[in-house]
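Of the protein chains in this complex, all but one are displayed in their positions.
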């Protein structure tokens, strides 16, 4: 495939079609666009190996929510929270007696990589409360627990190893993994949320080849939620960036604010999905 | 035992002796004081069940390093790093072909509780490098990996469960657990470092009864390193503090700086202990 | 007066009455309680020198808003924002063609002292926009600018000097100064907001004697808004705390969250007061 790095299936699809030039569809890829309360939702489904190879992404469903004004509008924020919740509920059958493990990926010390850890800190975590006094917890509250496993460079342990170890121990019925992504198109940075049922490929955005986390490797459905926060410097650069300087990143000046608002949006989308009778208002009161 | 909460064996010992009044030693407890390069080191060993019951602490060795000027003096900082390294090496036989898991306990979002996570971020983590290109790594560098498991209230998972799961997966030969402690005496806050070979009792400073992490429960030697960063409000208060307000804490105004300097001191003590030929200067260059 | 340190006029009043024992009112002090939308508001007015001496506070009006559930309830948060706005508008006649300088006092690196700087970062600052394209700005938007002057220990400059210098330069018609306070009663920490028209006495909570900032010294009305975030260690301690250890502070474990929520509440109270036609929803959209 093309040399442009993107974690978004919707971009990979566009790039593949552009490369094919004849503008026909790629075999093994179905896509559609829906408008929901003024928010545009694009669904890309990769149905076979050909589609997977062409797009460089795993077989499965990828939903893309376009929310260019997420940072500035409370109204859009609330709509996007609800859409995230509905998409999660469509991909997994959420029941109040199940346990979900939410995994916040990424390095909290690099701002544009801190989406996963930011989401973790805004979750309504309930597993320990249900374990001790389930009778006091409303029926609509399911069991939620959360970890931020860190990154290989600072833990010395493959992230997948930590997640698998904890999964075996606490036996969740669902994993939701949240991570910051890389996009090819500048306009997607901080404005697009992707939800997929294909699990995650740690470091997949940077050509890294480590073992993925998905239903096949871990025995539990893994929903991945991400937002592009950087574009790869190599993608936009007109000059060859030397290897030893490659740790450049291209991001937005307001990235701290973006990460804060996006963390809250994704966290509350997950909270709404997993605690069915709660409203955003209830959640804000609980979490403070 | 007395109603005063302390995580320090040296304080528990003093309080026990004071309570016994006759000033004789407690049966089952041996203590001695050593002066090393101008730093006072107190060693308390609890040798039997009677000593354990009297002091409210597990059987084992507790070393206390007094470093009142740690924050202000580079010289004392360097001495304390070396003493920590020597005490770790005395408690465990460090070999370059072994793997140590360092666990940073506590809640990084509560400043006085952020010692463990602060240490983690300053470690020289090597396990992944040794796994991939061991031939390039100096013989004196042992395998180090690190996790910050978070706290029950924000993860929904018992900390001990996460540590056990990761331990079973990566099979370290040694665990070093770092945590912020509570002291009874104001003068010990931010000035005393305790190292013990008895493992950790999560939440033990606050009367919490959860399962401990030690060689018996986890099959690996667990060295615990801690520094008091708070005194319990109940300990100093002349008024009865109502239950619902109990989350008060008493700490020092410069606690941010204290945590930063103490994290660096403990981290570099561990770095020196586990990477035997390295100097503090080498480590600073590596970690930056 | 008594030896108990408090920045709250309402507490000083209670302590004075208790000391006087005969439970009669203090001459020169008028107080009343109002219930507004379920929120209790206490107004203490010191009308003469006798009242000022008895309470150890300047002559003027002090409004205290009790909001024990501020941290947990969006509804109370919204009510308190509106009450703050109304109290400011009662103390000063806000017009859209005036300029207000908001001063965020305190040390941002000590969490319980970071209320003032937290408020500054959530203000809808407009002075520079009005100066350049006033025709594009809605008539209800008044001119707002903001500084965080820091504290003497880290700037080497008296805070009052910086505020006076900037005031002379930009000539605001109103100053609103925000600061973290000390209370005597544990139950007031993080739950009470005081608004007064008497200006501020830098460091007044700790017996410090530096020059105050008020209409007399600076030529502009100074409204002070504060919330207790600490109680003085000496106030609750049953033991004498040695002088060199005095930088102890007693605060709540969730102080980071408290500061975040209180900063938002006070900032939005100010935003509503100064930009009259805006709603909380508008402000959230503007500030993000």
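Letters A, B and C name the chains as they come in the text, with residue numbers starting at 1 for each one.
Keep this in mind: a residue touches a chain if its C-beta (ideal position, glycine included) is under 8 Å from a C-beta of that chain, and two chains touch if they have at least 3 such contacts.
Remember, it's a predicted structure, so these values are computed and weren't measured experimentally.
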| item | value |
| --- | --- |
| Per the touch definition above, residue among C:37, C:50, C:155 or C:217 touching the missing chain | C:155 |
| Omitted-chain contact residue, chosen from B:98, B:137 or B:257 | B:257 |
| Listed residues C:46, C:145 or C:200, member touching the removed chain | C:145 |
| In chain A, positions touching the absent partner | 109-111, 186-187, 189, 233, 236-239, 241-242, 245, 247-256 |
| Residues of chain C (touch criterion as defined above) contacting the omitted chain | 109, 120-121, 125-129, 143-150, 152-158, 161-162, 164-166, 168-170 |
| Residues of chain B (touch criterion as defined above) contacting the omitted chain | 71-74, 254, 257, 261, 281, 284-286, 288 |
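The rule is simple: only the chains that are shown with their structure count from here on.
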| item | value |
| --- | --- |
| Relative orientation of copies chain A and chain C, as a Cα rotation angle in degrees, nearest 5 | 180 |
| Between chain C and chain B, distance of the C-alpha-averaged centres to the nearest whole Å | 40 |
| Multi-partner residues of chain B (each touching 2 or more other chains) | 109 |
